[in-house]
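For this view, one protein chain was removed and the others were kept in their places.
Up next is subunit A:
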Amino acid sequence: MLKIKNLHASVDGKEILRGINLEINAGEVHAIMGPNGSGKSTLAAAIAGKEEFEITEGEIYLGGENLEDNSPEERAHKGIFLSFQYPVEIPGVSVTNFIKTAINESRKGRGQEDMPANQMLKLIREKAELLDIDRKFLSRSLNEGFSGGEKKRNEIFQMAMLEPKLAILDETDSGLDIDALRIVANGVNKLRSKDRAIMVITHYQRLLEYIIPDFVHVIHNGKIVKSGTKELALELEEKGYDWLKNEAVV
């Protein structure tokens, strides 16, 4: 599904990613871990096409297609979804209206007609139910005055609605208490499917107790320094990141 080859990316001339290689197949959940400033969020934003990041070398493929010339919206139309660490507030535009716009713009981007209104309503109802989201929540202005947990739940709701091929969850656990974390993780688990690849970016092992990954990768200094299975996350929890930093130097 996702294939990243020797990816180098810089921002303002400063190299942040220094040769990332990664392959995620449909149906798999990969966790990306690493200390602060290691390049985790940059990797997520680079895959989603943030223009601020300059790709100096390497390629990103989605389903075999090179994404090089694709704008963020085109990548979204092709099935990439990025859940933000800090979702943006949009006063005056309700959650429902926003998701309708996002869905129909994506359909337009793929050359499809707008989704019929009744089908849209049905889908909204279905997904809201799946994620235990209240009706009232849907009519509130997007992210405005939302608690940390509500913002993240809304991100997962949007993910559910947009049905991406590749979902990237950037620090979805940050700022959540354990109850909120559990709710959000449950939502993600419900969206696991054999057709969908999921990339979970996190600093802590905590989230991975609820979203069990198939593979764990550790980024340090813009490179993947270690890959393994879910046991690697536990090892990191125990030992911290320092032993890996040393290993990378060697």
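Definition applied: a residue touches a chain if its C-beta (ideal position, glycine included) is under 8 Å from a C-beta of that chain, and two chains touch if they have at least 3 such contacts; residues count from 1.
Going forward, contacts and distances are computed from a predicted model.
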| item | value |
| --- | --- |
| Absent chain [UniProt protein name; select from "Spermidine/putrescine transport system permease protein PotB", "Extracellular solute-binding protein", "Transporter" or "Fe-S cluster assembly protein SufD"] | "Fe-S cluster assembly protein SufD" |
| Contact with the hidden chain (one of A:84, A:215 or A:241) | A:84 |
| Touching residue (missing chain; options A:93, A:130 or A:234) | A:93 |
| Residue touching the undisplayed chain, where the options are A:10, A:42, A:158 or A:172 | A:158 |
| Residues in subunit A touching the chain absent from view | 45, 48-52, 71-73, 75-77, 80-82, 84, 86-93, 97-98, 100-106, 109, 114, 158, 162 |
